[in-house]
Structure formats: C-alpha cells, structure tokens
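Left out: one protein chain. Kept in place: all the others.
Let's look at chain A:
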Amino acid sequence: MSTVRPPVSRPTRRPFLFLGLAALAGAALAPLLVPAAAQAHAIVIDSNPKVNDTLGVGGNVLKVHFNSRIDRARSKLTVIAADKTEVPVTLSESPDDETLVGQVTLPFTGSYKLRWQVLAVDGHTTRGDIPFTVTQP
C-alpha cells in the first residue's frame, strides 16, 4: 500500500490571502447586483386557454403544458378576475409530467388571467400569466 504523509511545512501565502479577500469582497457584493429582468427554466409550450382566448361562463378545464418536467405538488394554477378576486382552481390528474391540469368554474363574463407557478424538476421556479376573456357560451 502506498502511503503519502502530509508535508512538514507549508509556504506562506499572505499576498494570496489578501487577494483572495479582495476577490471575496467582490463576490460578496455580487448578490446585490440585480439587472432588470429575470430568468429561469420552465416555459409554456401550449395551454388552454391560449393567450387572449375566449372561454364560456361555467365549468372549464385548464391545461398548461411546459417544456420541462415539473413537480406538480409544488406548482399551482390560479384564475384572477379583472377586479383582482381569485377564482379557485382544483388541480386534477395530468396526462404527463410536463402538464398542469385544473378544473375551474368561471362565474361571470369579463377579462381574466390564468396565473401559473411551477417548480421544474431541476429546481427552478417560474411563473407567468395567460390573459383570456370569458363570455356567455
């Protein structure tokens, strides 16, 4: 068995310690620096309703299909009316790992948005709105 022992002494590295601290100071400041927009991972490939679609008053099935596998237990769908009131959405079984399906009863005609938030399997959280209109069927 080849055995390697630790060295008896180490060279001094003071200048590098100083520079390391300078770099660390820069790195510590970095989290404070936030540019304008944001990023993440899961994006919408297809949905029902699509952007600016029309749905009928009453019961509807909502579907949002993403580009990556999502953690459905930690994702949600919400419908928000023009007056900011929330209409409850009940999540139901999805056909695959990339789709969120929900049941909703839309009470009135008017403008709404479907707000989605998903956690992708890789750990990225994304959210967005899909605006749509509700009319009498």
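The working rule: contacts are C-beta pairs under 8 Å (C-beta built on N, C-alpha and C of every residue); 3 or more make two chains touch, one makes a residue touch a chain; residues count from 1.
Note that contacts and distances are computed from a predicted model.
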Chain not present in the shown complex, as UniProt names it (candidates "ABC transporter permease", "Putative copper resistance protein D", "Succinate dehydrogenase cytochrome b556 subunit" or "Ferredoxin--NADP reductase"): "Putative copper resistance protein D"
Touching residues (missing chain, whole complex) on chain A: 1-7, 11, 14-15, 18-19, 22-23, 26-27, 29-45, 47, 50-52, 67-69, 71, 73-74, 76, 96-98, 117, 119-130
